[in-house]
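Missing here: one protein chain of the complex. Every other protein chain is in place.
Right, chain A next:
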Amino acid sequence: MKNFITKPFWLLLIVIFLIWERGAAGLNSLILPSIGESYQALKEIAVSGILVKSFIITLRRTLIAYGAAVLAGIILALLLHRFSLLQRTFRPLITIIQATPPVVWVSLAVVWFGVADDLTPIFLIFTVSLPVIFVNIFQGLEEMNTDLIEMAKAYSTPRLRILKEIYLPSLLPALVSALSVAFAFAWKSSVFAEFIASSSGIGYQLSRANSMMATDRLFAWTIVLVLFMLFVEYYLLEKLKAHVSRWKND
């Protein structure tokens, strides 16, 4: 949180609010609602219970798909690192998946699963997050200090301890960085998929607000999305980063 609460950032935020308020004063609230109107819309969705309900739905989908992508990404990275034939076969495939625009995956998901509430967002999050996790972990494995492993082997360290006490701590910084980048992708993909092909979740609420021209609600939901992302990035992940790099010379 320390990195987040810095004086220049708060100053910038005040400037943004001032510009927002000033701009909104001269424009129709359909184009740009004021801070007060957006706050009012936020209060409404909170009181009505839609906020908590939609938030939980989106979060659940994100966590399921993100968790699966993390697990699959780590296993895939370990396998491709260990077996060069697998690496030569599947490495380009990961790049192809990564290079395909998310909108293609959503379109395909709609074709394959229909407007399925859970499946389309989960499919998109998984497909978008997996390469991010894989690439980071794979790179971490490739850059691993083999001298330490040789030292441990020379001192007759059992394989399981080498895995636990050398591989894992070596990979933690790469893993945390992967978790951080992939979560941002996952969270945005979830909302995107819900926007296009779902009847629940924050993305769906955004789509409804959009079709109803309720710009104040669009802003309210955006605030919720951004605040949650900031909480994850600057609080949860920051804590995790500080924990795994406590032995580093920063």
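Convention: a contact is a pair of C-beta atoms (placed from the backbone, for glycine too) under 8 Å apart; a residue touches a chain by one contact, two chains touch by 3 or more; residues count from 1.
Methods note: contacts and distances are computed from a predicted model.
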Item to complete: Select, from "Butirosin biosynthesis protein H-like", "Phenylalanine--tRNA ligase alpha subunit", "histidine kinase" or "NitT/TauT family transport system ATP-binding protein", the UniProt-recorded name of the complex's unshown chain.
Response: "NitT/TauT family transport system ATP-binding protein"
Worksheet item: Among A:Met151, A:Met212 or A:Ala242, which one is in touch with the chain left out?
Response: A:Met151
Item to complete: From the listed residues A:Val128, A:Leu141 or A:Ile166, report the one that touches the chain absent from this view.
Response: A:Ile166
Fill in: Chain not shown, touching residues in chain A
147-148, 150-152, 154-158, 161, 165-166, 169, 247-249
